[in-house]
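Left out: one protein chain. Kept in place: all the others.
Order of writing sets the chain letters: A and B. Residues in each chain are counted from 1.
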Amino acid sequence: MTSFRVRRPGARIDFEKPLSFSFDGQPYSGFAGDTLASALLANDVRMLARSFKYGRPRGIVGSGPEEPNALMQIEAGAHTIPNLKATQVELYDGLIARRTTGYPTLEFDLKSIGGLFSRFMPAGFYYKTFQNQKLWPKFEHIIRQAAGYGSAPAEPDPETYDHSHRHTQVLVVGGGASGLLAALAAGRAGLKVVVVDEQKECGGWLLSSPHSIIGGKTADAWLKAVLGELQSMPNVEVLTRTSAFALHNMNLVLAVEQLQDHLPLGARSAHRPRQRLHRIRAENVVLATGAIERPLVFGNNDLPGIMTASALTTYLNRYGVAAGKRVLLHTSNDHVYQGACDLVRAGCEVVLADARARVNPAWEKRARAAGVDLRLGYGIAYARGGRAVSGAQLVKLDAERNAVTGKGPSIDCDALGSSGGLSPTVHLYCHDGGRPHWDDEKLAFVVPATGRAKSRIYCVGAVTGEFGLQQALEQTQRTIGDLLASLGKPAGTTSATDVHTDEPASVPPRRIFRIPDGMREGHGKKAFVDFQNDVSAADIHLAVRENYRSIEHIKRYTALGFGTDQGKLSNVNGFAIAADARGISIPEVGTTTYRPAYSPVTFGTLAGLHADETFEPRRYSAMHACHVARGAEFEPVGQWLRPWYFPLPGEDMHAAVRRECLAARRGVGIMDASTLGKIDLRGKDVREFLGRVYANDWAKLAPGKCRYGLMLDENGMVMDDGVTACITDDHFVMTTTTGGAARVFSWLEKWHQTEWPDLDVYMTSVTDHWATAAIVGPKSRQTLAKVCSDIDLSPSAFKFMDWRDGTVAGVPARVFRISFSGELAFEVNVDANYGHHVWEALMDAGREFGITPYGTETMHVLRAEKGFIIVGQDTDGSMTPLDLDMAWAVSMKKPFSFIGKRSFARSDTAGPNRKQLVGLLTEDPEIVLAEGAQIIERTDIAPPVPMLGHVTSSYYSPELDRSIALAVVRDGINRRSDEGRKTGRDVLYAHAGGKAHKVRLVSPVFIDPKGERQNV
Amino acid sequence: MSEPVMRSPLHSFGLASQAKPIDGSSGVWANEIPHIGYISLRGDGRDQAFVSAASKALGIPLPIEPCTLATSESVKVLWLSPDEWMIVSAPGQANALCSRLELALAGVRNQVVDNSGGYTQIFLGGTHALDVLRHVSVYDFESLQPGRVAGTTLGKSSVYAFRQGNGYRLIVRRSFADYIWRYLVRAANPYGLGIADVPVDNLVGTSTASVNVAAG
Partner (left out) sequence: MFVFFCPHCGENREEEEFGYGGEAFIPRPATPETLNDDAWGDYLFMRKNPKGWHWEMWSHNTGCRKFFVVKRNTATNAIAGSWTLSDGRKAYDAEGGAT
């Protein structure tokens, strides 16, 4: 037993509340307030992981989001979450954790055998080995399994997530001393303030240092007072367990709040989301993101029991766990001294090796007085140990150069903490294009103390390089004073004495990152820079030797900073070692790019409520309940859910569609056409406007009449189609395709607003106002007549392509005599609130004629039998009206050069051999071709076979009792002409699924070519 | 033949039968307010002839200040754009109002469209109404003042929203109503959702235009 529990005053552990949990199947116990990491440490569980490449034993290194090793699989089944950092998992009763690395077991890892792999796995190993792409698939499975990391749940996520859109005047990121002081000042000034902090409680480093004195109070008391005041302000909101992970332009900060992860599964509420994504738009962002201590790089620095010094201190003071009885600390700076004293007071023997020959006299005095065994001017050449650290070999360092001048003592220890200095958490500042700069005195990439005032991003505390508590608080006061002044608010709500601390003023750290061991790099013990990816100092030297120069390249070659910790511990050390290897300075090396997310975010959180039944809007017509009651099968059409077909008991789709088609052709069918887009246009220039946006002419369309139109884009390609009715000379109603409704409406508005604002036209979407039932078939007139007495439905009074206002089933209705099936048909439009009523009334009226509801599938068959196109199915944005053989729908005589007209004359559009719409008949009438089947000329040519076109629509026609298809084929119209038939050019092959079927090109109109049926 | 019966977009949820007076038992209260009249009015807000003719027909000055609304005993007029308004009227009044507007606006560039079937209205109230709106919309609802209207995004759909009486009103498109209702129900899950009795006299006009909105 090396680590042990200590009852430290101020610790955040409730020893009255024991909790049980398991790790890798073994039961353990901890206390309320523990993280999984602190509890494992208290149970003396040292080895928690195996390293990625070499399978080396690894333990806890950090105490927060920087942890590279202790990645856990939490819980099982649907609730399981992979790769959580044990340092961030709050312990709860019954928690189940498993390792994510170590193959086949943690104790015995294949990769570690005799360092077998290490000799053969230098930097760039995977690139070099698997340059031959054929090898990778063979080895990928084994390598990935051996590499480890957790598994995603295989079951659907039972938990929910949501988003919260917030708007605030001031957002403070980070609830440490500086962040809280900033929030206090902004709150007192009356500003709307939101504070986010990723931990379960605010305090930041103060929680690890509860005995520091601020303004005459202990840190603990100071925290209580400040948080109490913040809580009393209605304009301030403090969100804990909320990690800001991205800062986007215009100060949009994304933060994820953990609402239930800290609770036992059984205690989680079904009414609360597991996590919430806050999208916070802040007029002012205050970054108080602090700093993370980086370790020193020395031989075997990855042995379990070796941590950052701040983690050692945090486990002691915050979680009441001493990581060892005999502790060796190694530092290049002042930050470890308080922790060293605290460890001695907790009963540990502490040796502190400071790389500096001369240190801060104030700290030296305090440390010696406390009983710390201080060794000045020493470095650790390498650590000793097997499964855990057992000691270290010191070397005497030159006072100036980073070189060994002599041997040092060998120290026994069971815990080792090192500090190479602090690395400010600059990530958020850099997400929006900001760059940190190297401060050669503080040995850190810092953000400017002034932040980016122009973007209203302010930076306070350690993130600016102010690592001393008092200096940090003073800098915070100044910066928030500037912020408040810029808003015309009085500054100075906190005074200088409020931030006075008992901390000695710090002295500069020593510029040392890699502790020399007296050997050439690569010849001594492995010294790790990035633990998660097993990147050693030697690997970086190798990359430089292999001529990698840019740090972005070195990073990718070695995988430095690629893990889930995103280089929080390793980046600066890596840059410094690269700088030394290249003989240049750290600023010349530069930094890599910081991108969101700062820490991993679950997919569920990103999706929020855009999941399951509210993943996408599902739009319904007013008649939807009628279709449900009749057992319809539905299909999504864009966002709409439309009836697909209406099977009777025992019918499959084929049988149902056959019955529906024949009913529409021979009796009467009824279809819900409500989803078509409808636009009401009003103004004396509507005719002119229609003439500009449609290919055909509208000058002479009389009130009471309708006309089909093709809408083109400026390239001359068909983008939409539909029927437009002339209500009066200055009032028209346009229909669009279901899928094109929103696009067309916006398209028309754009032309009107940007090009032709002088045209007297107003447009309003009435898509949702009208519910539309199409009654189709020879008996549709008789059906309608039963529920409509005020419209003369006789063929002479109400002609094909006419519309009439009247009353249907007691409801005001607009009836169009138009047809998408080629049959006699009427489309009845009513206020959608009456849609259900009118559908049912029409069903009642048609009962004696066998009225048959039909869905989109039958609609498609009926229209394909007539050769009517579906824009987007038979066209693909490269089809002109002429390609569709629809010259009749284009008026080249209109005085205004309508949209798309000029493009007809472009060389390619006007050229020969374009793909054109044709009908296809298979030689075997039972074969229904696959849509998308390629059209080829012969089957006996070697690839590549020239593709002449493809099948766009294909169905079995019950009316013809054979298959039919539409296709676009090069020079198709000539091929299917009499001339083409004579020369046999009309016979081709449709190829799909490895089979070629002989087809004949014909007119796309398979039924009633003269159009007599719709005119009866 | 059966008598014509109207069915509102949220009919299938059977909300009317679940409604009860608002009390403290739920943090969020909502319901559909069905069958209100909606008229889309287009015209140039800078054209004095249009504004005065429309104002006369409506009985209240047409709001020309962006994002505001005007309310009388019988109608509520929402500014939607410099040339577009939505007129919310009592059930059954839309038709007559359309005729009155068309008559008054004869000779002036305009468009009057009865869109009553195209929209429905959702009442949203309770102590956590604002929290729900934060979940579903990017708009800063905290800053939405009485007398103002916001056209904005709701989930992956759109909404016209304003404050009325003891809550918010959301005017949504008919075909999206089902989606939006389900979305609101899911967003309200943490707070408990009650189906509210919305007083009949609180449907459209000023008669209950108190502006006490519980702010979360």
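Basically, a residue touches a chain if its C-beta (ideal position, glycine included) is under 8 Å from a C-beta of that chain, and two chains touch if they have at least 3 such contacts.
Since we're looking at a predicted model, the values are computed, not measured.
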* **Touching the absent chain when the full complex is considered, from A:81, A:96, A:213 or A:252** => A:252
* **Residue among A:22, A:486 or A:897 touching the omitted chain** => A:897
* Structure fact -> Cross-chain touch to the chain not pictured, restricted to B:67, B:90 or B:185, is B:67
* **Which residue of A:361, A:433 or A:850 touches the chain not shown here** => A:433
* Structure fact -> Those residues of subunit B that touch the unshown chain are 66-67, 80-82, 84, 138-139, 150-153, 158-159
* **In subunit A, positions touching the absent partner** => 165, 248-250, 252, 281, 433, 714-715, 746, 749-750, 753-755, 757, 897, 901-903, 905-907
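Criterion: only the chains that are shown with their structure count from here on.
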* List of subunit B residues in touch with subunit A within their complex -> 1-9, 11-12, 35, 40, 42-43, 83-84, 109-119, 131, 134-140, 142-143, 155-157, 173-176, 178-180, 182-183, 186-187, 189-190, 192
* **Of all residues in subunit A, those that touch subunit B in their complex** => 160, 162-167, 271-273, 279, 281, 609-610, 613-614, 616-622, 624-625, 640, 675, 680, 682-683, 760, 762-771, 787, 809-811, 830-837, 840-841, 844
